[in-house]
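Missing here is one protein chain; the remaining ones are kept as they sit in the complex.
Moving on to chain A:
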Amino acid sequence: MIFMREWKRNMKSLLVWIAVLGGLVLLTLSVFPQFAEQQKEMTKLIESLPKSMVKAFGMDQLNIGDLMGYYGVRVYMMTTLLGSIYAAILGANIVAKEESEKTIEFLLSKPLTRSRIITEKWLVVVVNIFALNAAAVLASFFGFHIAKGYEVSIKTFVLLTTATILLHVTFGAVAFLLSTMMRKTRNTLSISLGLVLVAYFLHVMAGISEDLEFLKYFTPFKYVDAAPIINNKQLEPLYVFIMAAVILFSVVMSYVVYKKKDIVV
């Protein structure tokens, strides 16, 4: 019941995000054929760019003239970053909103356990993240179709998508935990969004300079970096384990925190 209610309530924003992300993916992929034709000049252009910038976006390890490489550099950045922002906003809002808007008094007076509330709301977060990713995958396939004649490795694509979803669920779970701990969506939202943006910034910084490379351990964006996935055709098990652990911890803690919370509105 709560699931259906939250699903409907978040539908509008999901559709907007699908339209924006899907549109961007499609648009970016649809210009690939022209891009590939001018590849030679492009390669020259990339060579003329500052080394650090090329490195920051992983263009030194990926061949941007190849469709998968192009996807890894241009499209993957959008799906990972924008999707993470979406997941963070969704997770940060979904529990704290009830307290922020004082509707929790209504919900808590119903014959429900608090665990039930958490379960249904968490499911909504996960399902929405999957829905957004499904839309991005569809848009990508359309994009690949436009660029027919160029080679697409389905296995690599599946790996990249898996990594993206893991990343989104990780941010969603952390934001969700914050949402159960705090009372104001103002706070949960700004912290969650801050986390995503700082993580992304660290990822870029770690790419730029060798001295800052240690930063990569602190950002999940590094865990899902496109270049190693495309080049090695596998996800680094350690990174997958770390993300799974963060997700598990956050979700379990959400139950614990929410069960013990004094809810005063």
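Definition applied: contacts are C-beta pairs under 8 Å (C-beta built on N, C-alpha and C of every residue); 3 or more make two chains touch, one makes a residue touch a chain; residues count from 1.
Simple rule for what comes next: contacts and distances are computed from a predicted model.
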Problem - Listed names "GMC family oxidoreductase", "4Fe-4S ferredoxin", "Spore germination protein" or "ABC-2 type transport system ATP-binding protein", with the criterion being the UniProt name of the chain not displayed - result: "ABC-2 type transport system ATP-binding protein"
Fill in the blank from the handout: Missing-chain contact among A:37, A:101 or A:213 belongs to A:101
Exercise for the section: Among A:51, A:110 or A:145, choose the residue that contacts the chain missing from this document, as touch is defined above. Expected result: A:110
Problem - chain A, residues in touch with the chain not shown (by the definition above) - result: 1, 5, 9, 101-103, 105-106, 108-113, 260, 262-265
